[in-house]
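Supplied in C-alpha cells, the structure appears directly below.
What you see is the complex with one protein chain gone and the rest in place.
Presenting subunit A:
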Amino acid sequence: MRFMMIVKATTDSEAGVLPSQQLIDAMQKYNEELVKAGVLLAADGLHASANAVRISYPEPGSKPKVVDGPFTEAKELIAGYTLIEVKSREEAIEWALRMPDPHGFGQGEIELRQVFDFENLTEDPNARAKDEEIRKQVEELKKA
C-alpha cells in the first residue's frame, strides 16, 4: 500500500528561507534509508506559494476563479511530499516517525495519507477468504 507523507509549509518555507545544512543532511540520510529499504517511490519539495496559482469553483457550473499566490495560512499549505510503498499502515507510521522534524522550530508537521491503489481492490478480506478457499482445494487435490 502507498502512503504520502505530506510536509506542511511553515512561515519560513513560505518566505523562501532555505532549510539549514544540518536539516538537509538529515533529510538526505533519511531518504537514503527509505531507498535502501526499498520503500521510496518519489519525493519532492515544492516552491513557496508566492508563484502558485489557485483555481477554485465558487459557483458550480460557471467559470473557475483564478487567484495568484502567495497564500496565507502556511499550515494549510504543502511544502513537500514523500511517497512510500509499505506493507501496512503501521509501517507507514513508523517511517513517518523516523522522518526528521522537517523545520525544527516548532512548526514542523507531517501528515500521513493513504493513497488509493490497486491493492485496495485486491487485498480485501473477500479476496483473502477466496485465497484461503483455493488453498484448501489445492491441498485436498494433492491428498487425493
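Here, a contact is a pair of C-beta atoms (placed from the backbone, for glycine too) under 8 Å apart; a residue touches a chain by one contact, two chains touch by 3 or more; residues count from 1.
Just so we're on the same page, contacts and distances are computed from a predicted model.
Participant: Considering the UniProt annotation of the chain absent from this complex, which name among "Na(+)/H(+) antiporter subunit D", "NADH-quinone oxidoreductase subunit K", "Helix-turn-helix transcriptional regulator" or "RNA polymerase sigma factor" applies?
Facilitator: "RNA polymerase sigma factor"
Participant: In the whole complex, what residues of subunit A lie against the chain that is missing from view?
Facilitator: Interface with the chain not displayed, on the subunit A side: 35-39, 41-42, 83, 85, 87-88, 90-91, 93-94, 117-119, 121-123, 127, 130-132, 134-135, 138-139.
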